[in-house]
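The complex appears here without one of its protein chains, the remainder shown in place.
Entry: chain A
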Amino acid sequence: MKKRLYIELENCIGCRSCLAACTQCGGHEERNRNYVYDVNPLVSRQTMPLMCLHCVNPACARSCPAQAIQIHETGAVLSALVEKCIGCQNCTIACPYGIPKFDEEQNLMYKCDLCIDRTKDGIPPMCASVCPSNTLQWLTEEEIEQKQKQYNMSNGKWVTSQPYLEGETNVKVNLPGILQGITKLY
């Protein structure tokens, strides 16, 4: 059963457990590949993760002059192939979210590969495994569809992922505001 990373931004508590866990998948050279931002630290404690969304037509791969960025059959956009990457950083500039990181010493790009050694077998990536707030979840298509129904507001003001993001992505995102449409129990 195909599963996807699903992000519910409203839930984030800024613990950065996803960053710590990113180093733990066994294949990431113990360097984390995602980000968590303080949205407006002088005002509130709101935070949000910035993860690779694994675009269906990824700008990073398109911009790569060396074809170093491969797309896995699961849709995961992989980290640069060491033997092909020329360290030009086109990908970092091309990515609308600035996801690919750059290792100055090795002259090499590295990015989230969605813990491909885990997710190719349906096992959740490390970030979604540990996320204490369920900001990051690993869900089936059916579960995501249900989320989308649950959180589509009738005024069309707020929906999941499209059309607010740059293009179609494998990772689905719920923008802040999920509590707006909830009917209270009493």
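To be clear about the criterion, contacts are C-beta pairs under 8 Å (C-beta built on N, C-alpha and C of every residue); 3 or more make two chains touch, one makes a residue touch a chain; residues count from 1.
Simple rule for what comes next: contacts and distances are computed from a predicted model.
From the set "Tryptophan 2-monooxygenase", "ABC-type polar-amino-acid transporter", "Molybdopterin oxidoreductase family protein" or "Protocatechuate 4,5-dioxygenase, beta chain", the protein name that UniProt assigns to the chain left out of the figure is "Molybdopterin oxidoreductase family protein". Contact between chain A and the absent chain runs through residues 10-11, 13-17, 19-21, 23-26, 41-47, 117-118, 121, 123-124, 126, 129-134, 178-179, 182-186.
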